[in-house]
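One structure coming up, written as structure tokens, with questions to follow.
One protein chain omitted, others in place.
Here is chain A:
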């Protein structure tokens, strides 16, 4: 009776997802403008005039793919960059302005083949319905390489860009205002995930005999109700090839650790040494157990800012030069590493011993430090047997060792 069924051949549930070796590290690169150091745009390698062109991003992602990296993330925000955490500034000596991260990821997707593409979405003022279908579509256009990095914003000036609610001024990420924003983020991810499952994989039946394009019993209302929004569903976009594209979040404290433990596939954390790494991983694992996800694979990646040169002194000199150009030493939530690829490989392996399964490296100057990652660090890790020598999977979940998940709405008999 049924007509031709659209099948996602390579993505069937239960198939072995990857040959990822447990001794292998996962490596991602965080792309942001010309790099993470505020003076990065002044380096010759930076090409700041191309910052708002597609070519800028295509080159960077191609370089990351050359290094066989798991994925790249794209930073984003609903206001101009600022040197202050919670307020705008009016500086003119740093990069200001950016393009929408989801659209950058989509623009590079058809030009890459293996690397995962993980744009940032701000979840505070946006619609979970829109983001869910956008990431599902990114997964369709990249045939299974999309992910999502969620981020809240507690900046009152960004709330003013929307004019729908005021956000009380905060000075740190530890009070009730931020706690509520993270609760909303958890609901947001829940809605996004339910919408991804709101179509079963075989909902499209094209049954000419009965004239039915879909089996509507395989589409599901998600009926989410919460304090911040109600969402009915189903999505307008069929289930993405990966089923559930990986969801990721950066976390520095207990509240965001809980979000990671409840809703994410990867948490990015910022330990400055192995001891801190061990403590953070222990806290996330305990939250993970409390959330009833004890058996699930949840990656904890360390974030590091990196300045890489073949000589340690060259990296340190470069850092000093950039700090001088910026007029002040660069400070970061993450540890700043300046040294050789071999020294960085040592550090990554030490942190991995402490329980981190991968790293998201933030190149200080993308034009310099990204090629240093793909052409120097990666071969060093490969020599140590700590990194893949070829892409071993077609999807981002596959690269991360995550099985394709069953659909929460599918009945067991199907």
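FYI, contacts are C-beta pairs under 8 Å (C-beta built on N, C-alpha and C of every residue); 3 or more make two chains touch, one makes a residue touch a chain; residues count from 1.
What we mean here is this: contacts and distances are computed from a predicted model.
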Response to the item:
Complex minus one chain; that chain's UniProt name from "Multiple sugar transport system permease protein", "NtaA/DmoA family FMN-dependent monooxygenase", "Heptaprenyl diphosphate synthase" or "Multicomponent K+:H+ antiporter subunit F" is "NtaA/DmoA family FMN-dependent monooxygenase"
Worksheet entry | Which residue of A:62, A:141, A:170 or A:314 touches the chain not shown here | A:141
Worksheet entry | Hidden-chain contact residue, picked from the options A:62, A:99 or A:291 | A:99
Worksheet, complete the sentence: Among listed residues A:54, A:170 or A:274, the absent chain is touched only by A:54
Response to the item:
Full-complex touch with the removed chain, picking from A:85, A:161, A:321 or A:383, is A:161
Discussion item. I need the residue numbers on chain A that touch the omitted chain, in ascending order.
Written reply: 6, 39, 41-44, 46, 48-49, 51-54, 77-81, 88, 90-100, 102-104, 106-111, 125-127, 129-130, 133-134, 136-138, 140-141, 143, 157-158, 160-164, 199, 204, 206, 208, 210-216, 219, 228-234, 236-238, 325
